[in-house]
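To start, I am sharing the structure in question, which I have written as structure tokens.
Only one protein chain is missing; all other protein chains are in place.
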Amino acid sequence: MSNRVNVLDKGYIILHETMGDDRTVANAARVSYDKRTEELSEKDERLIKFLAREGHTSPFRHATLQFEIYMPLMVARQLWKYVVGSDHTMDAWNESSRRYITEEPTFYIPQAGEWRSAPADSKQGSGDLLPVEQGELATRDLESYIATGEMYYKRAIDSGVAPEQARLFLPAYGMYVRSYWTASLQSVAHFLNQRLEADAQAEIQVYAEAVRELAIEKFPVSLAELLGEEKAPEKECIDYIQQSYE
Amino acid sequence: MSNRVNVLDKGYIILHETMGDDRTVANAARVSYDKRTEELSEKDERLIKFLAREGHTSPFRHATLQFEIYMPLMVARQLWKYVVGSDHTMDAWNESSRRYITEEPTFYIPQAGEWRSAPADSKQGSGDLLPVEQGELATRDLESYIATGEMYYKRAIDSGVAPEQARLFLPAYGMYVRSYWTASLQSVAHFLNQRLEADAQAEIQVYAEAVRELAIEKFPVSLAELLGEEKAPEKECIDYIQQSYE
Amino acid sequence: MSNRVNVLDKGYIILHETMGDDRTVANAARVSYDKRTEELSEKDERLIKFLAREGHTSPFRHATLQFEIYMPLMVARQLWKYVVGSDHTMDAWNESSRRYITEEPTFYIPQAGEWRSAPADSKQGSGDLLPVEQGELATRDLESYIATGEMYYKRAIDSGVAPEQARLFLPAYGMYVRSYWTASLQSVAHFLNQRLEADAQAEIQVYAEAVRELAIEKFPVSLAELLGEEKAPEKECIDYIQQSYE
Partner (left out) sequence: MSNRVNVLDKGYIILHETMGDDRTVANAARVSYDKRTEELSEKDERLIKFLAREGHTSPFRHATLQFEIYMPLMVARQLWKYVVGSDHTMDAWNESSRRYITEEPTFYIPQAGEWRSAPADSKQGSGDLLPVEQGELATRDLESYIATGEMYYKRAIDSGVAPEQARLFLPAYGMYVRSYWTASLQSVAHFLNQRLEADAQAEIQVYAEAVRELAIEKFPVSLAELLGEEKAPEKECIDYIQQSYE
């Protein structure tokens, strides 16, 4: 399998490197015993399942993964918030900046059939897809707005404005940024458990799915277990938050 | 002094709460000794200076501060990157989201005299101010571009597009977001040491200055020293600690 | 209520300072809304309960607590392992050291009625209490062994051995150390959820109980909820780990 998955219209995720595999988890958990697993046994698998189920997460922090992610800024923001807002801090992050000029800005533009309606019963998230005819108008508007922004941006740069200030003219939520994200297996699983859920933003769900595809190849037992069962996202909860937040 | 400082055209920082003061640092450093400082003595000050100068940072992590910050997204991004990219992770962060609709979007608009030129000899940062006449054009263009974005955004919302997707129409770099940032004194000092520097983006420098003003009131000795000259590992210092620890 | 709880024969916990209260959690969660709670309402309580139940933990990281803990080294080790091994890293830790000579070493000595048997069906933890007559012998042996260690330690120090090497003569597991521990409310709750459980070591359970008592005064709603329901420590799990680890 390739180490790259394409995402959205122009994005991608590459899994550049990993450290360890399922045996790493079992070995870290058995540090009180002076022996290491060379080949993953059934007993090792039972141990990994036990650890995941019982929330003994520290052994999962000894395996690490490094991704390169090319994504719209609004997806990067969600990923950052997860990294900062949670305290799963075994993460490194480096990201491209528009304070430098190194590449033409590139934007995420939903196709006509990809625009989503506001949900009927929530202040957050999306409902069903909008009719294609309506989506066509939205896509066309967005193309226009981006083109206008690029024009203003170029005008500002040409007239000598500093790039770090000229970027005020860019419709930045959809602008692609490139990041290296290094994280422990536990951290990746935590991200997936949050972002694969149905109430996550659709755009980050597809990135999460790509992360899952790439990571499960390397950690089939551990990751499957860490992503197991989990908190049913009950309908009532979603109603609850509506009320609670008001 | 007020616990609030206004920043840029519409932003602000509020220092809502703190835990500890300069004595906290001295007490944490003297944990091997069964006594606590009730009033900050000269000996305590010498100890704090020694700790800051020698890079013994752990005692500075026992004091904490909580800020509310209202800032353009491009400033928030820089603050996040500091939080994520560094490993000074004793930080909590919660931020407003445009996946909810709760307030009208608000934008940072530099005044005519506030536009900066690209630096002559660097790919990053800003040079001198641009002539006011040129800045007038840039401000007017930005006002137009924001108005257009707001029009498109409203049109999308009115036609039923989900807010989380409609925000693609917003020139988001300048859009104000609101955050709670809780951090240790060490973490705040680390942020200030990076962001008060002349090569930091001008907009984040003014936020950093406001953070400094608010924090120095509460931690006059510790913060002054942490922001000070840096590590001169003088012989006398080593003598110092001997005395200070007594 | 006092801010101090005595623990074991000579230990204690003091809650020196806190930042924030239950309102802090509600305010951080509502950052998308431009208003703050001044008095905790029923709606705020529902919000806090929702956040705790759904695992939205970031708002609980904006409240912080600072403890001074005087505990046997074997308890400190368990507390450290929790801090390091978990990734709930919004913690600061400073601890006394026997590389300095500042106080006479002090040791935890279980009373005759406090010695516990090995569990019948587990490799870890404790079973029932041992008969008092047997405990009397154990206590007497421990007193002898500590006295012998102190004699050797003093002899080494008197003959000029460096304190950092002389401490090899101390039966260190029971030796008291003093620490400052600063942590977020989330981190404290995570520690309590692990260490209040019946299979935790008895000595750390009593420290955890003291932490709970002190913290619940300040954060009655949030902490009660964070410590709520939770993973039933089913008997079968404990059997499982036995098998899995073999």
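The letters A, B and C name the chains in turn, as written, and every chain counts its residues from 1.
What we mean here is this: a contact is a pair of C-beta atoms (placed from the backbone, for glycine too) under 8 Å apart; a residue touches a chain by one contact, two chains touch by 3 or more.
As the structure is a prediction and not an experimental result, all values here were calculated from the model.
K.L.:
Using the touch definition up top, pick the residue from A:Ser184, A:Gln201 or A:Ser222 that touches the left-out chain.
P.N.:
Selected residue, touching the omitted chain: A:Ser184.
K.L.:
Suppose we count only contacts with the excluded chain; which residues of subunit A make the list?
P.N.:
Residues touching the hidden chain, for subunit A, are 17-20, 24, 27-29, 31-34, 58-59, 61-62, 64, 66, 89-97, 100, 102-103, 178-180, 182, 184.
K.L.:
Which subunit C residues touch the hidden chain?
P.N.:
On the side of subunit C, residues 73-74, 80-81, 83-85, 87, 89, 91-95, 97-101, 108, 110, 115-119, 123-127, 130, 134, 137-138, 141-142, 145, 148-149, 152, 155-157, 159-165, 167-174, 201 touch the unshown chain.
Basically, only the chains that are shown with their structure count from here on.
K.L.:
Find the geometric centre of each of subunit A and subunit B from their Cα atoms only, then give the gap between the two centres in Å, rounded to an integer.
P.N.:
The answer is 26 Å.
K.L.:
When the centre of a chain is set as the mean of its C-alpha atoms, what distance in Å lies between subunit A and subunit C?
P.N.:
The computed centroid separation for subunit A versus subunit C comes out at 35 Å.
K.L.:
Which positions in subunit C are in touch with at least two other chains?
P.N.:
Subunit C, residues with two or more chain partners: 29, 33, 58, 61, 89-90, 184.
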